[in-house]
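Working notes for the structure below.
Excluded from the complex is one protein chain; the other protein chains are retained at their positions.
Labels A, B and C are assigned to the chains in the order they are written; within every chain, residues are numbered from 1.
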C-alpha cells in the first residue's frame, strides 16, 4: 500500500510532540474523517527553527506530518508558505489516491500554524490571504469512468 | 447421466431393425424435438411374436425403445397394451428428468404399432380409445420452485 | 517473527484437506458438468456431492442449495429474487448489514423501491417490535444478517423469521459469518434464504452459495446456460465447489469443538486487552461470533494500529475488510451509536482454527505498547 519512504516516516516519525509556549499552533482536520493534525512552530528571525506535530490519523497522515515538519524545519516563513501538498507527495514518493488528502492536511496544518503565529505577532503574509483552516476538504470521488 | 442398464441397452440395443411385411407399424415423435421411433410388430394368435425398432434420438430414446421391445416380445396384445412409460422407466432403473419423455415415446410407439395392426385387421382395443399417435407431448418445464 | 493471522472474518487460509480436494480437482476434474461424456458427468457428480455436503452442514435438502461466486452474489441474488417474484415495493433491513446488502438496497431505492433501515441498539440488535410495525402491505423482503462481520453479534434470526412468516414476508439472512460458526438446522428454521461464502470457512475464494427454501419461487440473477437447475448461469467452478463441499464437511465434523475452542481463546484475548485503559468492548458479550473480539481504543486511529501490528507480524482489521481501505468510520460502529472519535479507534481481531493460545498472549503482551505509542502521538490524548 505505502512506499518505503512513507513506511519509514510512519514507523519512525520525526518531530513528534508539542512545543511548549509555541509561537504558532495550527490544528486542522476533523474527527469525522479520522484525521487531525496539530503543528506547533517556534519562529526566530522569520525562521522556523523548531517544529513539532501531533497527529491522529492513518499511516499516511502520520507520514505526511512527519515529512512536512522535516522539510520545513530551518526554513524561513516565506519558504515554508511555498510548501504545497504536491511537494509533500513528491517527497514521500507518492500516496495511494484515496490518501492524497493527507498531504493536503499537512500543508494546511503548517499554514494554520503560521497563521496563528501571524495573528499573534501582528504579521501579514499574502500567501495566507483567503486561507481558512476550518474549510472542509472533499474526499475521494466514487464515480468511475473506466 | 445414465444408469448402467440404460447404457447397456444403448450400447447393445436389442431388436433393432424393421420387420418385413409387418402386421403393424407405428412411428411417433417428431423431428423438431429430435426423437423419432418406429416400431414394427408381427402378431400371431394375438401374441406379438416379433418386434423391432428403429430410433432416431438420444441415448435414452434408443434404450427406451430397446427395453420396451424386449419387454413386449412374446406378450399378448392385451398385455402389451398395459405397458406404461412408468414400466419402461422402472425397467431401465430410471432416466434423468429431462429424458422421461423418451419412455413415453416408447409406450406410444408400441401403441401406434398395435393401432396400425388393429386398423389393418379390423380389431378394436378399448385401451386404444382416444389414443392418437400424432399428439404432441410437452417437454420439461423451465420454471422452478426451489 | 512468527506471522499471527487474526483476521479470519475477512478471509481464512484454506485447510490442508480442502486444498487437497481442490488441487486434485484442478488437475483431474476439468470436464464441463453440462457435457454428455463421462469426464463431464464426473464433474457433475462431484458438484452434486459438494451440494450434499453443504446441505448436510445446513440441515437442508440438496435441492435447496445453489452455488454462486461469492457471498456478495448470494446477497444480491436474494434481493433480486424478492424484487422479481413478489408484488410490492418495500423492503426492510438494518443499518449494520454488510455492504453487499446495503448497497444492493440503495440501488433498489434508485429503481423506486422503498427501504426501511432499522436502527440497532448498542449490541447491534434490532427491536423486534419495531420490525413488526415496519412491515407493510407491500413489504416483499426482510433481510437481516445472521452474524455481524464487524462486532460479531448473533441476531435473533429465528424470532425475526417467525415475524416474517406471520406476515407472509420473505426472510433472507446474510449468513456469511454464521456458516461454520453457529449450529444451523434449516429443516427447523424460519429462514427462507441464506447467503454463504466458502472463503470464510477455510475454503477457497470465489465460491459462495444461496440457500433457498423449497417452495420459494426462484428467478436467476445471472442469465445464460442451464446450470444450477437453470437458476444460476455460468460454467460451474467445479474445483471451487468441491473444495467448498469439503470445507463444509470438515466444518460439520468439528463445529462443536471449533466453537468451544474459539470461545475460550476469545475470552482470554478480551480479558487481556480490556486491561488497556479507555478501551471499549463492542458487541454483545455472549451472543457473538465465537472468534470475534472488537475493541475501540480512545484517542487513536485504526489504520495506524493495524500498520504497527503488521510490523510485529499480526494481521488484524479495523472495521470490515471492505471498509478498512476507506476513510469513513465503519457504518456498523456508527450504527451501534459510537461517536466518531471512538469508532475510528476500532480493532477487530478474529480468531480461527489455526490460532493458538500463544498467538493470543503475544497480542495481549504487545498491543499496549502500540496503543501507548499512538496515544503519545495523538493530539486528542488529554495531557496529564
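What we mean here is this: contacts are C-beta pairs under 8 Å (C-beta built on N, C-alpha and C of every residue); 3 or more make two chains touch, one makes a residue touch a chain.
It should be emphasised that the depicted structure is a prediction, and the values quoted were computed from it without experimental measurement.
**Student:** Using the definition of touch stated at the top, determine which of B:55, B:69, B:85 or B:103 touches the missing chain.
**Tutor:** Candidates B:55, B:69, B:85 or B:103; residue touching the omitted chain: B:55.
**Student:** Return the single residue from C:53, C:72 or C:139 that touches the missing chain.
**Tutor:** C:72
**Student:** Just one of C:60, C:147, C:194 or C:238 touches the chain that is missing; which is it?
**Tutor:** Checking the options C:60, C:147, C:194 or C:238, the one contacting the hidden chain is C:238.
**Student:** For chain C, which positions touch the chain that isn't shown here?
**Tutor:** 3, 5, 7, 10-14, 19, 22-23, 26-27, 30-32, 34-40, 69-73, 75-76, 98-101, 103-104, 106-107, 197, 199, 204-207, 221-227, 233-240, 303, 306-307, 309-310, 314-318, 320-322, 324-326
**Student:** Just the residue numbers, please: which parts of chain B touch the chain that's not shown?
**Tutor:** Within chain B, the residues touching the omitted chain are 7, 10-11, 13, 16, 27, 31-38, 54-59, 61-62, 98, 101, 139-140.
Please note the rule applied: only the chains that are shown with their structure count from here on.
**Student:** Return the distance between the CA-based centres of chain A and chain B, expressed in whole Å.
**Tutor:** 87
**Student:** If you average the Cα atoms of chain B and of chain C to get two centres, how far apart are those centres in Å?
**Tutor:** 53
**Student:** Round to the nearest whole Å and give the separation of the Cα centres of chain A and chain C.
**Tutor:** Their C-alpha centroids are separated by 39 Å.
**Student:** Can you pull out the residues of chain C that are in contact with at least two other chains?
**Tutor:** none
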